[in-house]
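As you look at this complex, bear in mind that one protein chain is not there, while each of the others sits in place.
On to chain A.
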Amino acid sequence: MKIGLFIPCYVNQFYPEVGKATLQLLQKYGEVGYPSGQTCCGQPMANAGCENEGVDALKVFYQQFKDFDYIVAPSASCILHIREHGGKLYKEMKPILHKVLDLTEFLFDVVKEDQLQASFPHKVAIHKSCHGLRGMRLGQCSERVTCDVSKQDELIKQVEGITLIQPQRADECCGFGGTFSVSQPDVSVRMGNDRINDYIQSGAEYITSGDMSCLMHLDGIIQRKKLNIKVIHLAEILAAQLSETPKQTEEHVNAV
């Protein structure tokens, strides 16, 4: 299986650890390639109302990733944009869209991982990013009367020693919203504050998410106010032990 690793632009720039953890996780299932010519998914432009300005980014994406069996990124948000708008904005994308996946989908739906060898003995609240939750249906939304499986919960439950914390509001937006975070800083920061307080009051030590963009926004507030809670990407938790004991990784790869 040839897996193309797509690292969102801001993750590349600011959160290399998320990229490393994702790479380590994916290497269990096949040959992982990271094309160095990749740039961005084009979502910032599209959500700002300039979707055509993002077409060049999609062209680069297509060229870099078209030959992989799967294209995986540690970001529901970027993947959702490509899947929802990629085909309309750049028709050549259409045949590869079904191969473009968020890390959670790849682990849960494709390789059906049920024996993650990871350990993270902490109290963790999952921040359900809106694009993952309502865009990709990675879990149950509080608005809908359905029984969607919460894929991230199922994966994280496999992590040894972890305690999942349930906040008061299970799935409210953090207020990042791309350019919203700078065009409406008052409301955006207020929303972020409210989310963080909810997680702190529920007793979480860590806020995790499949989307680093939400966490970047929340961490910005946490750092400024010096709050007693940390953010960590879901990939880092799912790979928590692997990075410390590479031997175990090899064994697991052999087992698979």
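In this text, a residue touches a chain if its C-beta (ideal position, glycine included) is under 8 Å from a C-beta of that chain, and two chains touch if they have at least 3 such contacts; residues count from 1.
Criterion: contacts and distances are computed from a predicted model.
> One chain of this complex is not shown here; going by its UniProt record, which of these names is it: "LUD domain-containing protein", "Malonate decarboxylase subunit gamma", "Cytochrome oxidase maturation protein, cbb3-type" or "Branched-chain amino acid transport system permease protein"?
The record for the missing subunit names the protein "LUD domain-containing protein".
> For the chain that's not shown, point to the residue among A:Cys130, A:Ile156 or A:Ile207 touching it.
Spelled out, the listed residue whose C-beta touches the missing chain is A:Cys130.
> When the complex is taken as a whole, what residues of chain A touch the one chain not shown?
7, 9-16, 18-20, 23-24, 27, 31-32, 34, 36-40, 42, 44-57, 59-60, 130-131, 134-135, 141-146, 169, 171-173, 175-192, 194, 216-217, 219-221, 223-224
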